[in-house]
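With one protein chain withheld, the remaining protein chains of the complex are depicted in position.
On to chain A.
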Amino acid sequence: MTLNTLRAVLFLVFSVAITNFGFASQEDEDQDEGFNATEMIMHHVKDAHEFHIVDWNNEPISIALPIILYTDNGLVTFMSSEFHHDDSGSVIVEKNGERFVKYHEKIYQLDAGVDALAFDEEEEPTNASKPLNFSITKNVFMMWVSVLVLFLIFISAARKYKKANNYVPRGIASFVEPLVIFIRDEVAIPMIGEKKYRRFMPFLLSVFFFIWLNNIFGLIPILNGANVSGNIAFTLTLALFTFFITMFSGNKNYWKHIFWMPGVPVPMKIFLAPIEIIGMFVKPFSLTIRLFANITAGHIIILSLMSLIFTFQSIAIAPVSVGFSLFILIIEIVVVAIQAYIFTVLSALYIGMATAEEDNH
């Protein structure tokens, strides 16, 4: 166990070093205009249409990902490599008579006869439209990788149980089982209750491991900070799942507490109803923001520390930067687990509130 931990830490250290070089070479070309830390950080935190791994001799090495657009004329698909790593809107890709440009990781469909994007003061394009974008972006790609890893881990763990007729966990199962039992005994049963927790176990387990694994992937710098769980769309989706599960499993008691709070005078009931209704929507909103903000903040801190090297343009600052970001990274290892846990606990709590049987006042 300790050996494995040590190995993981070493791996992270080297990864940090490698990414460090990655930044260095990548930002070389911008050196003349000065280093823009904000732009670099935002670029790393946000989603992208290609999986950029590293720059080598000023040539970006990246995995091209499919771009799927839904325009007025239907679906348009092509590979992101057709933009030739351009992100400034200068390379025009023409498909079925429609022309597309990529600008700041957004795909625009140029109006007829226009060769360059033009923006108004609100940074909205004046001569192009935004088609619905269902591209397999970096985050979608990483999400699928994480799903594959989850399948690999948990389905093979489940197989171990089928083989062993005495149900003794072996191999991967002995790693998985304590976590599963932890979610069951420390999250599901206390929050939802002994009687009803079974129905929600698959959701809670899936959410917990999905978030955790994506958080961990976000920490591995060689994956270039695929920031899946730090993307608000992702956290929003999971929060919506919790929200709808809560809505559909809510019993009479729950709805009564929202619309007509028992045990308080009538004026108070009328006063409380809107608050409770707002609370219903605040819960998933808080779930969304909490996970998104925590994970993104971690990324931003690490990247900011790294940016110090380029801001000061001195290699002398590198040990400090690497040291601090390593420190933050180790904290982040804890934070990612805690955030996955918090999301799961709160989801379980909301479900538990919706399914609570009698009045506990």
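The definition used in the following text is that a contact is a pair of C-beta atoms (placed from the backbone, for glycine too) under 8 Å apart; a residue touches a chain by one contact, two chains touch by 3 or more; residues count from 1.
Keep in mind that, in the parts below, contacts and distances are computed from a predicted model.
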| item | value |
| --- | --- |
| Hidden chain of the complex, named as in its UniProt record, picked from "ABC transporter permease", "Response regulator transcription factor", "NitT/TauT family transport system ATP-binding protein" or "ATP synthase subunit b" | "ATP synthase subunit b" |
| Residue touching the undisplayed chain, where the options are A:F35, A:F78, A:F154 or A:W260 | A:F154 |
| Option from A:A37, A:M201 or A:A356 whose C-beta touches the chain left out | A:M201 |
| Of A:F119, A:W144, A:W255 or A:F327, the one touching the omitted chain in the full complex | A:W144 |
| Of A:A112, A:L132 or A:V334, the one touching the omitted chain in the full complex | A:L132 |
| Options A:F78, A:F241 or A:Y341, residue touching the unrepresented chain | A:F241 |
| For chain A, residues in touch with the removed chain | 42, 45-47, 68, 104, 132-137, 139-140, 143-144, 147, 150-151, 154-155, 157-159, 161-162, 167, 173, 176-177, 180-181, 184, 198, 201-203, 205-206, 210, 231-234, 236-238, 240-241, 292, 296 |
